[in-house]
Structure formats: structure tokens, C-alpha cells
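Questions regarding the structure given below will be posed in turn.
The complex appears here without one of its protein chains, the remainder shown in place.
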Amino acid sequence: MLPADLKKNLQTKIATVSHPRELVVDVLFDIQMHYGHLTDEAIHEAAELCGMAPVEVEELATFYTFTFREPVGKYVIHVCDSVVCWMNGYQTIREYLCSKLNINMGETTPDGLFTLIPVCCIGYCDRSPAILVNRKVHGSLTPAKLDQLIEKIKMENPAHVE
Amino acid sequence: MPTLTIDSRQISVPGNTKVIDAAERLGIMIPRFCYHPALGAVGACRVCAVNVKEGPMTGIQMSCMLDAGDGMVISTHDKDAVDFRMAVIEWLMMNHPHDCPVCDEGGHCLLQDMTVSGGHGMRRYPGPKRTHQDQYLGPLVQHEMNRCIQCYRCVRYYREYTGYKDLGVLGIGSRVYFGRTGDGRLESPFAGNLIDICPTGVFTDKPARFKGRKWDFERAATVCTHCSLGCSTITSSRYREIIRQEAGISPDTNDCFICDRGRYGFGYANLPDRPRQYRVNGNPCSRQTAWAKALDLLDTTANTNNPSTVALLVSARCTLETLVTAKHLCHRKGWHGPVWDAPSGNDIKSRNALDALAPELVATMKDVRESDFILAIGTDPVNEAPVLTLALRQAQRNGAHITVIDPRPVSLPFDFEHLPTSPEEMGDQLAAIVCAALGGTDLSHLSPAGKAFYDDLVLRNAAATVPDEIVVALKKSRHPVIVCGTHMVNEDLPVLAGECARMINQPERSAGLFYVLPGANGFGAAMFTETHTNAGLLLDKIKSNDIKTLIAIEPEGCAHVHSSPAMAGILKSLDCLLVMDYLESPLSRAADVFIPTATVFESGGIFINQNGTGRSMQPLYMGGTPIFQTGRTGPPPRLFESDIPGAEHVPAWLPLADWMGLSLSPDNSKRRLEILKYTIENEPWLSALPISGDTGETGIKLRIPNRRLNEFASLPHTRNNAGNSNSPEISLYTVEQTFGTELLSSGSPALDEVIPQIRAAMHPADAEFLNLADGENLTLVLDENHELPCNVKIETDMAQGFIFIPRRPDLPWPVPGFAPIPLHPDQIRREKGDLR
Partner (left out) sequence: MSNKYPQILFQNRKPDRIATMAEYKESGGYQALADALSNRSPAQVQEEILDAVLLGRGGAAFPAGRKLETVAEDAPHPRYVVCNADEMEPGTFKDRVLIHADPHMLIEGMILTGYAVNADKGIVFIRPEYEGAAKILEREIRFAEKEGLLGENILGSGYTFFIDVHRSGGRYICGEVTAQLNALEGRRPNPRKPPPYPTQKGLWGQPTISHNVETLCCFPHILRNGARWFRDLALTETGAGTKIFSISGKVNRPGCYELPMGVRLSEIIEVHAGGMVEGSTFKACLPGGASTGFLTPDFYDIEMDFDTLRKKGHRLGTGAIMVFDQKTCLTAATVNLLEFFARESCGWCTPCREGLPYIKHLLTLIENGQGSEDMIPTIKKMSAQLWNSYCAFAPGAVAPVESLLVYFEGEVREHIKLGRCLLGD
């Protein structure tokens, strides 16, 4: 169940627009932030908030890149695999991440901290190869930079078990 | 009228015609997957490509998206177009499982046809196939997603055409998936149409799974007999069993779709316990014995008693042939009847409706779809005439304003205005809306009587208030339709509705009138049954010994309340009970003589739908006990007989014709035409029907003899007085439900699972007064002998002072006809202990 204050917030936001469904992506993002991913319950809650049928929300949740219908780690790493990153060392970055986290693309680390997902060009080709960590960009990557990044996150989440 | 050239042939078509349709007029069938006449063009599948040689945009174009333009030159068999279409088919087959041998669609699969005719005979694509997981969609529709070609028809039909919202398109790209948020029964009572609309085997008929291919079946165009709309159906049978039904196409009626009641309601014809044998005193006997016994009994009664002590009971499920023969038989013999075994008062209301149905006002479903304002009064479309819902939906999609005035918690899959109103007040609401809309307009189209009628209505309804936007919408409308029911209304309402339609049928506005009648042949029953009597009176006459012999022909209410003690007592006083039916019922079991009759699938016959359109059906098959029930499917040795087992049934009109002394040919098909001829020749207003019995795809519109001597003759009394608003009594009304109340389909095993639990709908205020909560179990004490267990359903959107219970034939009703029963709070009991 959504916490009352989040629900209230969303309702207030929705009340300001003329078509509640125009906010469905925002609502999904906010609910996703709360649950970690979009659970079945989340789909129904979003539908109710936006005055839509659950399947209409499901149609969107399964369409978009940044809505997760399956559990993901606390940190979702989107690795850009489009052409500029591809020519500038995407493969190295990907392999490095996979071996460092010991998971394949599309998987989540057992401690629930990281999920690796390939993603299309994220618009930082000038700083390729680039990745997103929870939608925040990190560019011009090298294995050393990745080490720093991962270690920093691990340090910030010392006792992360799920 | 643009003129264009397609494959070197010229054709002129109306403006706005798509090239794909223009070609079809020339007999050129351009391949299509996403295009469907009822859904329109969306250009998704790209298989309808043609080459435009001359026109505003030349080259490959999608013929479903392209308006036929003057001077266009189009080639459908040009190499580029053929190649492109072949490529589209190859793409569609990339992920297809190629499982035709185990696919129920095989044999009538558009994808098979297109793949073969498109010339894609060899698989080239070397890559792997993507696969999907299927969902459980309920007992009626099977899901097999791997076969999908992503034409989007299903979702467009389900969401846009019908307005239901539990089917969608999930995912993206080549992984798009057509399904629900999870396993579960499809909510729409029109879900079965997915089977027809899906061009592949994704959605197939679940009860009919693995029971045969199209070419295995005996197939015939039929008419649905599960409500008064008379939708077109196509029925398939195999091994003496009806296997499945599909929607037929009828632009004036159902367009391309039917409801699931109609699709799966045929099961009664296959039932293992369907009475297939003649019986005397309950014992099986030969046809000769039963026939002789029946004659004997009729002779005796006729000799010892006055002929008027013999009564004949018919119902709206009888064919026109049976009804007319019954009428003439009664007249000739001086028997009482035929009596229409209809729910209480529905006979009179139906007759009143037909009286008011002026020919110029008759609206078809097409008119409903195309209208811009609909006022439905005293009807609950989804439950009483399901496909009418789809017609209303199309009107609504085109911007029509829709209002429903009805006390029930009417629910429709789209936005509409509901005025929950008691039956007494519905007329006032209607009159108030019409008067308000007509106020200040030119009423010169009305006769002096009409003017007086109008003035009187205005006077009487001066106080009634109705929402302004309804009045405004009516004022603006050009094609309004008044839809009026014949169950949840008082006797005068159909007349008032008719007169209102006549009043708003002004020069600048052509109004339509659409009645919903009881039963498949309610129209015929209203026309050919005796007006001065009804089922209730008949029972009184039996009680008072004025009727000693009862001949019940395919009865409805009476047959199914007989288990009640009251009814049993009544029947005891009969000398002789003769029942003809294809359903087993308490009445048929009590019969002195029982004659098994043929279903419409076996006898064919004519039905007149609610707007007076006569539709005939040819017999589909001979009938007889389904082979799987005879136990003779095993290996030999077998008994070889020339007779079909269990096929002794006769059309109900046959014994009647015999008693009347009509000499009919012994040959089945000849005598069918003979009785038809008799029917048509003896009822002048049926003369438009062809003697051949072929009424064509759309049926024959019959000119209803306008029996009302002068229009606007009498002002119907509106509400007598507010009366019992202070009394603690609550009226129990029995109402129709999509599934479970209509007699024939409620016996269909395929629908068992979709029949909802029995719930008593009541207004929150009444529930509060009775101290009942939603979902609570309770018992309604109908009288000393009848108790009805049910469950409370609180509905905010209904009138106060009522309890609505589905009119299921399997419940213990005290009286036939399901008349409203006033209930005192004492008669409403919690499961454990009394209320309060």
C-alpha cells in the first residue's frame, strides 16, 4: 500500500491538471521510487489515481524503458550500447561491470544492490562510453572510474542485504 | 462519385470509399489483416498494399488507408505490390509457431489463406522465434499468444468498439502482447467476438476446442433466439451436436458481433437429458401411441366438456409457424387461447408497444448506431438485449448523448446519464424531457389531437424537473431514438414512449422508436396470442375448473415454476395435460402426453425481432442424440439401424396442423414449405414474407398493421399517486441478467461458470433501513411456501424502494410470470435469525 502522504501528494498533483492520465508516467515514477519497481499493486494504484483501467497503465509500464515491472536492484545501471559508445569501448565497460558485479546484463546482484541493463543512446555521446546510475549520467568511463563509482556506492550501503 | 480504375477495370464509388472497399465491389479481394469494416482502417499490418499508378501519391500505398479518388489508376497485381505483400506475410510468419494441425483456427484462418495465396510457401528466415506465455481468459475464450500477428484487431474491438477495458496491448516492438494484466476471465459479455475478429488462432472458442474443422461441420446461417434482437449467427454442428456459433453479419441488426449469451447459449439442444422420446403418463412410448393418446384425450374432452375448457399455452420461443398454427387451431376449435406464457404483464406491454410502433418511426439497430441522442427508458440493455449495448456504444463514440431512465443499477461500458427512477415515475421523466425540448418550437407537424396531447402532457408534468443537458441535447439532435423496454415499465409507458417519439419526429428531426420485447419471438407472440387472457388468468381458470385441458407448447414461465407447491396444486385440477417441448421441465414431467419437439436448429422457422423484421432459418441438421451420447462411437459390432436415434422430435406446429386437419406432405422439407405457405396466406400482414422461406441476409421488414385507431387518442395515465412512499414495503422485481435468466441459454453448460451468484440489489438507504451490509447473506420469504436465499448487493445507482433479483428459472418462484412481489421487512431475513 502506498504511504498516505505519497498518495496525498500524488492526488494533489493530479488535481491540478485537466486530464489526470497525462500524469501517469510521473505517477508511475513516484510509485516506482517507493516500491523499488512497479508491482502489480503499484499498477492498480497508479490506475486508480489516474482514473485509468489497470491494463491501460500496464500498457505503458511495459512499454517504457524506465518503468520496471520486475524487481531491480537499489541501483539500476543502464549501460549505453548505442553506436558512439559502442565504438568507444562499450564492450569493455560492459564486460568489466559484469565481471566486477558477477552478473550478466539483465540481472541483479544477490545483495539486491545493482541491476545491469543495456540502454539506447542516453544523449551523452560526447562523453562516451557512458552509463546511467539511477538515471544519473556518468561519462568518459574507464575501468578505474567504474571501480571508484561502484566502491563509493558499496561504501554508502554497507549493510545492504535484501 | 469518384471513378477509378483498379486492375484495368473502372468503378464509380461514393465519396469516402477506401480503395480496398472499391476493389471488393469489383470482386477483387485485397488481402487484409488489420482492416475490418466494423473497426475501420488503421494501416498497421501493411498487407493491403497496392501500387498506385496514377493519383496524387503514386507507388506502394495501403489500400485500406487510401480514399478512392477520381481518375486514380491502381494495380493490385503489379510486381512491387505482390512482392511487398509477400514480404509482409513472410515477416508475420517469422515468429509464428506453424502449429496449424493443432490449431482450432485452421481451416478458417485468415492467416493461412493469406500465407498460401500470398505465395509465401517456404521459410527463409533463419533466426529463432520469440515465444509468449498464454493467459487463462475464462471458460469461453482460449488464448494462444504465439500465433499472434499483431494486427491489433482484438484490442481495438475490445476497447474501442465495445468499451470494455480489461484487454490491452503490452510490451513494445516485436514482443507486443495482447492480453490482460493477469490471468482471469474476460469481463466483457461480448468477449466471444474476439474469436471471430482475430484473424489467427490466438483467440479460439474454448468449449468447441478440438471438436472439428470448418469442413467437418454442417453449417448454416441462423438467427439468435436468446433475446428479441434476433442477431445473425452462424451455427456449426457435427456428429448430431451443435458445436459452436459465430456472429453472422447483418448491418441492420448486429453488424458483425453477438453477445456471449447468443454465442454459447445453444447447449440446451445437446443436453444428455433433453427429452427425446414420446411419453404417455411419464412412460416412454412410440410416436403412434402418444399421437393416438393425445387425439383420444382431446376428443374426450371435446365431447364431455365445452371446447372452451381446452386451453393452449405458447411462448415467445415458438416459431412464427407454430404461433400462427396455434392461433388458427384455437379459433377453429373454439379453444381458449393461444395464451402467451410471458412474465406478468409483459404481454400487454408488448402489445401496447406494437400498437404504438408507427411504421415511420421504426428504428433498427443501425439507426441506433447512427443516432445522435438516445433516451432509453425502462430497459437495461446489457442484461435484456445485450447487443443493443454495442449499438449504443457506437452512437456514443460518434458523440451521441445517451440517457437511461430505469430503476435498476444499469451499467454500460461507456459514459451515459442514468436517472434511477421508479417505474411509476419514468413516464413523467420522459414526458418532462420531451415537453421541455419541444417547448417554444414549431409544433405544426402535430395533428390537433397531437397538440392536445402535448398540451395535456405539459400540464401534467409542469412540476417534473429533468437535467438540463438532456433537454439541450435532445433539442440539438437530428436523429434521436427512444428505446423502450417492456418489462420494467408500467403498461402505458410503451404507448407514451411511442407518442413521444412521434412528437419529436419533427420536420428537422427524424426520430426513431426502438422497443425491447420479451423473448425471441415476442413480436409474433404479441401478434398471434389472444389479447383478453394471460398466464395468470389461465391459472385462475384452471383453479376455478373453467379449464380442464391444457396444451403447453414450448412454455416459459409456467413450465418452470411448477415445482412450487402452489403450481402443483393448480395443475392437479386439470383433466389432461399435454406438453410439447424440447426442454425437460417440471411441467413436461407431469404431462399426460409428452411430445418431443424440434429445436430451431432442427426445424428451422421464422422469428420476428423486436422491430418487426422477419428472419427465417433453414434447418441446420436432422437432430438426434449426439453420437458421443449414444455410446456408439466404439468399434463394431454395432447395431445398424436406418433411424437416427433420438430424432423422433417434430416441429411443434406439426401436431397442431394435424389436429386442425391440414394435410401436409410426409416429406420434411416439403411440409416445412407448406406450413410456411399456410402461415403467410392466413395472416395478411405477413404477406411480405416469401413463400420460399428465404428472407435473405437482412430479413424482411414487415409492415405492422397500425392497430391504434387514432394516434394520440388517449392520454396515458401517468403515475396514479405517490401512494406508498411512506410504507415500509419494498418491491421485489425479478430482472433479466445477461447470463442465467434467459430460459434457453441458462441451460447451456458452457455458460455455467459465467452465471453470477444470486444477489439482491438494493439502494444504500434501503439497506440501512433494513440494517443490511453489502455481501451479507439473507433469505427473502416470498410467501409461506417459497424462500429465496441470496446475497446483498448495495448499489448506489438505483432507485429506492426496490430489490432486484435475477429472474432465474431455477429459483422457486411462487407464481408464473414473476410479477413484482411486495415484501414487508419481516419477509427479509438474515441468514441467521430475523432482522432487528
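Should a chain be cited, it is by its letter among A and B, assigned in written order, with residues numbered from 1 in that chain.
Convention: contacts are C-beta pairs under 8 Å (C-beta built on N, C-alpha and C of every residue); 3 or more make two chains touch, one makes a residue touch a chain.
Values in this document were obtained by computation on a predicted structure and should not be read as measured data.
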Which residue of A:Lys8, A:His34 or A:Arg135 touches the chain not shown here: A:Arg135
Options B:Leu137, B:Val169 or B:Leu438, residue touching the unrepresented chain: B:Val169
Contact partner of the left-out chain, one of B:Leu26, B:Met65, B:Leu537 or B:Leu662: B:Met65
Positions on chain A where the hidden chain makes contact: 19, 21-26, 28-29, 50, 52, 56, 59-60, 63-67, 81-84, 86-88, 120-128, 132, 135-137
Chain not shown, touching residues in chain B: 43-47, 49, 60, 62, 65, 83-84, 87-88, 91-92, 94-95, 124-127, 149-150, 152, 169, 171-176
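Definition applied: only the chains that are shown with their structure count from here on.
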Contact footprint of chain B on chain A as seen in their complex: 40, 43, 53-56, 58-59, 62-63
Of all residues in chain B, those that touch chain A in their complex: 165-172, 177, 180-182
